[in-house]
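As you look at this complex, bear in mind that one protein chain is not there, while each of the others sits in place.
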Amino acid sequence: MAENNGTYLIRGASILGAGAEDLLISDGIIAARGAAAATHKDADGATVIEATGLVALPGMVDVHTHLREPGREDAETVETGTRAAALGGFTAVHAMANSNPVADTAGVVEQVHSLGRAAGWVDVRPVGAVTVGLAGEQLAELGAMADSRAQVRMFSDDGICVHDPVLMRRALEYVKAFDGVVAQHAQEPRLTAGAQMNEGAVSAVLGLTGWPAVAEESIIARDVLLTQHVNSRLHVCHVSTAGSVEIIRWAKERGINVTAEVTPHHLLLTDDLVRSYNPVYKVNPPLRTDADVQALRAGLADGTIDVVGTDHAPHPSEHKECEWAQAAMGMTGLETALSVVQHTMIETGLMTWADFARVTSTAAAQIGRVTDQGRPLETGEPANIILVDPAARWTVDPAKMATMGRNSPFAGLELPGKVVSTFYKGHPTVLDGKLNTPYREPATAGAS
Amino acid sequence: MKHLLSTEDLSLANAIRILDTAEEMAAVGDREVKKLPALRGRTVVNLFFEDSTRTRISFEAAAKRLSADVINFAAKGSSVSKGESLKDTAQTLAAMGADAVVIRHWASGAPHRLAATDWIDAAVINAGDGTHEHPTQALLDAFTMRRHWSKLAGSSSIGADLKGMRVAIAGDVLHSRVARSNVWLLRTLGAEVTLVAPPTLLPIGVEHWPCKVSYNMDDTLAQGVDAVMMLRVQGERMNASFFPSTREYSRRWGFDDNRLRALDSLGLKDTIIMHPGPMNRGLEISSAAADSPRSTVLAQVRNGVSVRMATLYLLLSGDTREPAASAGAATNTARTNTAHTNAARSNAAHSTKESN
C-alpha cells in the first residue's frame, strides 16, 4: 500500500487563516513547513496539491457523534458515519455509547474501536457508558473500558442524564483513577417528562409540552459543584441555554475543571422553526430562542464553551416522516459542522480560523485525551490536516450526503466553506472534496 | 383557503366569510329538506386518532347535509393501532380519492403534517390536535357569541364582528386546544379576552398572547363580562399537582351557583355561559349554571353543524385545480363571471378616476 506512505506537498495554504505557506507531508507526519518544504529531500516526487486560497487547519475532532453501530445499522454504520466525518473535515470522532448493545463493556468498545480502524476514515474513539445499560442504576466497568484496546477516556450516558446525584458523584470520583472525564447529558428527567420543545412563547402557541431551560441548568449547576467537591473533570454535552453558559462561566472562574460543548445547530437555529411541526427540527436538547443562540455564540467565542460537538444523530426516514410527538430526536451534523461554524462564528467576526482550530480540534482532542490529534501544524507533528475553501458556497442537500441519515435541519440552506482535502495520519481520505481511500495501517492491517 | 388548520392564521375576512356562510347553512337546518347538493360526489374522510363522538358526528352531519360521501376512519381498532404510520394512512386515503380529511389527533401539529407533506392532496380540516388547536370549535363559539352580541345590538349578525365584547375563558388553558383557538379567533374578531386559571394551568409564554390573564374568577366577573367560557378540567390533573383537590378547584375556578347568582347581583343580565362539552358537572360548572337560561351549551352544539357545513363548503366547493383544467367550464358560467368581473372592473375604473 504505497499510497499510505505517499508524500504530499501542499503549496500556498493559509495556515490557520494566516500567511500562505507550504506543508510537506511524508510518512504520516509533517516533514516540513514553509520554505523548507519544497527543498526537503522528500519533496521530489511528492504529489503537489495547489492550495492557494485554501485554509489549512488541524483535522477536526468531534467529541460527540452517534455512529449507531452496533444495533441500528439501518440508521448508520461505522463505515458510513466515518465517511461522512472525513468529508466533513474530521480526523477523529467520539462514538457515543447508546448503541445496542450499549457500549458499557470492554467488549463493545473494542468492537467499535476495531470497526473504526477497519473503516480507516477517521480515528474512532468509543465513549463508554457511565451506567450499565444507560439505566442510571449501577456503574458500568469504567476501568475495564479504560484499560481495553479502545483506551476509553470519555464516559457518558448521552441521551439520558445521570440524574442520581450519588451515582454522578461516584462516577466523577472513579474516573480520576485513569484520567477520565464524565460527559453529562444535562436534563432533569422529572422536569422534562414528555417534553417536546423549548418551553416558552412558541411552545405555548403550538401546544407542545415544554422543555424548560432550568431542566438543563439545574443539572449543570449541581454537577459543577459535585466536580469541585470531588476534584474531578466534567464535560457538559450540548449546552443549549444562556443560563447554562452563565453557570459554566461562573464555574470556570472558580477553577472548577469543567469543559463544555455546543452543537452547530444550537449556534444557528431557534425554536421558531418548530412552528412548521417538521420533526427534522426535533432534537435533544431542543432548539432554543435567539437570545440563547447569541449567548452560545458569545460563550464559544470567549472560551466559556470549549468545543463544538456535532451530536450527529442520523435516523431512518420513517422516524422523521411522522407526527412531531412520534418522531425521533436528533439531527445529522458531520458534513455541515464546518460550514455552520464558519457561518455563525467566523462570518460574524466572533472568531478567527485559529479560534476555529481551537474549538473544533485542539480543545476537543484534549478533552478526549486523543494525544495525536489537535496538534499544531508544525514540523514533526502528526499529519492530521484539512484544507478548507472558505470562499466556496454550497446548498445543503441531504440526499447527497455520505451519512445514511437524511435528517439535516440545514437542508436547502446556502452555507459557506467547503472541505477540499482531509489528511488522516498523512493519508488523504478526501481529495478535491470527494472521498479518496481510507487509511491503512501498514504493520497491523493483517493482524487486526 | 385550502385547509383549516388553526385560527392563528385565519384572516378577519375569512373568519367573517365562514361565519356568514354558516348563517346561511343554519337556515337550511330549519327547512323541510335539510340537505343541499353542493358537495355531491365529494368524499369527506373523518380520520379520528382520538375518540370524540361529538365532534365526529357533528362533522358527519355537516358533510351529509351537503350531500358529500362520508367515510369514518377511527384509528382505534384499525391498522393504525397496529402501527401503521400517519403517512401510510394518508396515502391510503389519497388512493381512495378523499377530497377532504377531517383529522382529530392526540398529537399537536398532526394536521399541519398532513397539509405540509405530499402524502395526500386533500383539504385538511383540523378537528382538534393535541393541546394545540380546535379551530371549528372556536368558530362555532364565535358564531354563538356573534348571534348573541348582534341580537343585543339589535342588528344583523351578517358581516358583524365581536368588537367590544368581553369574554372570559376559564379553566385548564395549558392543555386546552379550545382556549388557544378561541384566543386567536376572538382577537381577530375584536373581542377582549381574559383567561382565568390557576397559574399552574397557564402555559409559560402566555404573557405574549393577545389577552389579559387573571387568577381570580370573582374579580373577572366583577369587572364585567359578556360571555364566560368554562373549559373542561380533567380530574387526573390533580394527581400531577396542577391543583390540590377537585373541591378547591371548583371553589376557586369553577362556575358554581354563587357565581351564577353573582351575575344577577352584578347586573350582568345578558352574560352568557358557554362550555365546549362534555361538561364535568360539579367540577368546572354547576348543574344550575349549565341548565340556566344563560347557558348556550346546546346552541353551541347546534351551531357546530352549521359552522362545519360552512367550512366544508368553502374548502371543497371551489376550483382548487390549475386554471387550465377549468377552461371547459367557461362557457357554462360566462354569465355569472361577466357579472362579477364587471363589478370588479367598474370599481377599479372608479378608483382610477378618483386618483386622477
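Brief remarks on what is shown
Chains here go by letter, A and B, matching the order in which they are written, and residues are numbered from 1 within each.
As a working rule, contacts are C-beta pairs under 8 Å (C-beta built on N, C-alpha and C of every residue); 3 or more make two chains touch, one makes a residue touch a chain.
Just so we're on the same page, contacts and distances are computed from a predicted model.
Only one chain is not pictured, and the protein name UniProt records for it, out of "ABC transporter substrate-binding protein", "Bifunctional protein PyrR", "Formate dehydrogenase subunit gamma" or "Homoserine O-succinyltransferase", is "Bifunctional protein PyrR". The chain not shown here makes contact, within the complete complex, with B.
The hidden chain makes contact, of the residues B:Lys35, B:Lys163 or B:His208, with B:Lys35. The omitted chain makes contact with subunit B at the following residues, 1, 17, 20-21, 23-24, 27, 31-33, 35-38, 42, 66, 158, 313-315, 317-319, 323, 326-339, 341-343, 345-346, 348-350, 353.
Keep in mind that, in the parts below, only the chains that are shown with their structure count from here on.
A separation of 47 Å divides the Cα centre of subunit A from that of subunit B. Interface residues of subunit B, counted against subunit A in their complex, comprise 8, 85-87, 105-110, 112-113, 116-117, 129-133, 177, 180, 203-206, 208-209. For subunit A in complex with subunit B, the touching residues are 196, 199-210, 212, 276-278, 318, 321-326.
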